[in-house]
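Here's a slice of the assembly, chains where they normally sit.
Letters are used for the chains, namely A and B, taken in the order the chains are written, and counting of residues starts over at 1 for each.
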Amino acid sequence: MTSERNYTATELLSVVAGRLLKDGQVVFAGVGVPLFAATLAQRTHAPSLTILFEGGTIGAFVEPGKLPPSTNEQRCTHRANMLLSATDVLLLLQRGYVDIGFMGGAQIDMYGNLNSSYIGDPDEPRTRLPGTGGGNDISSLANMIVATRHEKRRFVEKVDFITSPGFLDGGDTRRGSGLLAGGMYRVVTDLGIMGFDSHSKRMKILSLHPGVTAEEVQDNTGFELLVDDNVQVTDPPQESELNVLRELDPDRMYTA
Amino acid sequence: MPTVRSYDQLREDVRSRDRSLREKVVSLEEAAGLVNDGDGVGLGGSTLSRTPLAMIWQLIRSGRKDLKLYRSIASSESELLLAAGVSRYILTSWFSQGIIWGVSKVMRHYTENKLAVFEEWSHMGVGMRFRAGAMGVPYLPMRTMLGSNLTNRLEDIEESTCPFTDEKLLLVPALNPDVALIHVQRCDAFGNAQLDGLSFMDIDLAMAADKVILTTEQVVSNEQIRRRPDQTKIPFFTVDAVVEVPFGCAPHECYGVYEPFFDHLDWYAKQIKADPVEGARRYIDEFIHAPKDWNEYLSKLGTAEIVDAARRGRSIYDL
């Protein structure tokens, strides 16, 4: 990592994730990085992108300085186009109206499976985590972007529990389980951008952030990463991108 | 007990309910009398929104035991129910103090020490279960939870092959709670309820439950309801009690009326962080058992916070 950088890890993740979104997409976002990423995309290259919140909001517009505490409170709905019940907004995913979902988790493995349920043996957990929420539904039905810090304890050989399915055991196992749509698209970290090999479905480095080496990424990962033949170097966040984020979160409650 | 009630039983349970057009406004105490120890209780709202906190507050005061809780997403209200000994079981998709305060330390204490069960379904899984219950069908098919480990820990679930497409589907069983607690912005004395803003799973929950207790910011006239019947979201014949409780979600929010009481919740989170068990117990003693009534509870939250939460709540309509 470069030391002279003028942005936080959260800002970096938000900018890089935001660039992965395409204009016109319908995006399921949570608060924090996903919301920053989607809003940033809306205000830069993707003005006709639509943000959905799990709480039931369609076409949210985030107001600077008024970030919602979760996706289930009224702040999410200010100037939205539509509100739906929580069940019906999740059914939009099942019907296929949603292109991209954002996801996090305490653990992710080489096939993009995510754990937000148990650390340790689920029968005798060291830590009981908050659980799936809509995470399982979103990752079962949409193409996923995971935005997370790159830490060895997080990037594990095998998650303790598959809360949200990635490619399960790789290859065709996801499809074999009955999950016919969606799947892991990208993992964005403070070190780089990862994708998944089209056959084995193993995680693969696609792009390294400025000053980061593949070895550094591997050293922070608990399993063997594939490396794309044509690894890119990520464009650093632009001043204009950072300005949007800082306008959204002037007190830096979420981007610090 | 089988997961899904037989249709014969389900019908008999509805048939025996008094579904006549009748006034049913009662006090919090009286409404709490409709909840029995051991009941399965569906909690309306989600996270910090439209949580039926006044009713929960009363159930804790009334010393209910062994309630099974069902909620789409659980937050501090469920921490209090665990810590007060009212419940040892919650079915939900996510249990947190709220994103800004992180994982629920009370939930961690109770579940990691096997003092309580947190049965985890996906958010849509919970929704489909309430919806099946609302529709009078024993299950609904869905396309999530497949492949994950969530299904490993659940008995009441069936993988199935679709007779039309040969696709794998998950069949999730109807959930018909013994009682649903739902807070609304307004309803009439019969229980015709209008909801503003986000409805979460409350409409399905009301239709699915054997009994519905509504708390409401305001009891309005039936005439007002009849002016815009397309705004009524819960029909009176599903409702068994109506309690008028202004600020009945405090310190959570009620859409368009007040936002969450963030300062109080911050303070609460600090008490919990310092000691999940003792912090929660002290909070329950001070804020739930000590006040002589709901208004005294509100006064302990503080006028400044009430006014601020209301100011923020109303601002949603300022466009």
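A few comments on the model shown:
Quick note on the criterion: contacts are C-beta pairs under 8 Å (C-beta built on N, C-alpha and C of every residue); 3 or more make two chains touch, one makes a residue touch a chain.
Predicted model only: the values in this text are computed from it and were never measured.
For the full complex in this file, the chain formula works out to A x2, B x2 (one representative per kind shown).
As a working rule, only the chains that are shown with their structure count from here on.
Chain A and chain B have Cα centroids lying 29 Å from one another.
Residue ranges of chain B in contact with chain A, taken from their complex: 46-49, 72-73, 92-96, 98-100, 103-104, 107-108, 111-112, 118, 120-125, 127-128, 130-131, 142-150, 153, 159, 167-170, 197-204, 253, 255-256, 259-260, 262, 313, 316, 319. Against chain B, the residues of chain A that register as touching in their complex are 30-32, 54-57, 69-70, 72-79, 83, 85-87, 90-91, 93-94, 117, 122, 125-137, 140-141, 161-165, 168, 173-174, 177-181.
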